[in-house]
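See below for the structure under consideration.
Every protein chain except one is present and positioned as in the full complex.
Let's turn to chain A:
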Amino acid sequence: MAKEYLGEFEELVLMMVAALQEDAYGAAIADEIETRLKREVNLSAVHVTLYRLEDKGYIRSKMGGETNERGGRRKRIYTITSAGLAILRTMRDARLEIWKMIPQFKMSGI
């Protein structure tokens, strides 16, 4: 799996999919990123990232049921796959390893 690599935004979206669970669809993810991270996101960027993650096999999708909002359009609900969870874990572990290498006094000495 040496070549597998997630970009920062990809990782963010993937975590959102995992976090939002049954409510993970394009607009919701974008809203969530905007509210939690105070960061302007472009809807189309979120969509493209979702499709790319799906291509890579980290998430899968199914169409949700009919709704009366959104002009009657259905949502595409994403769920994280075990490969997706695995790479999130690997990345978190790798980061933690590096955190541990940073001396504590430097952290407190800000």
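Operating definition for what follows: a contact is a pair of C-beta atoms (placed from the backbone, for glycine too) under 8 Å apart; a residue touches a chain by one contact, two chains touch by 3 or more; residues count from 1.
Please note the rule applied: contacts and distances are computed from a predicted model.
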Record-based protein name (UniProt) of the chain missing from this complex, from "ABC transporter permease", "Peptidase M14", "Cell division protein FtsX" or "Sarcosine oxidase subunit alpha": "ABC transporter permease"
Option from A:R39, A:R60 or A:R73 whose C-beta touches the chain left out: A:R73
Where the missing chain touches chain A, by residue: 25-27, 30, 42-45, 47-48, 51-52, 63, 67, 69-71, 73-76
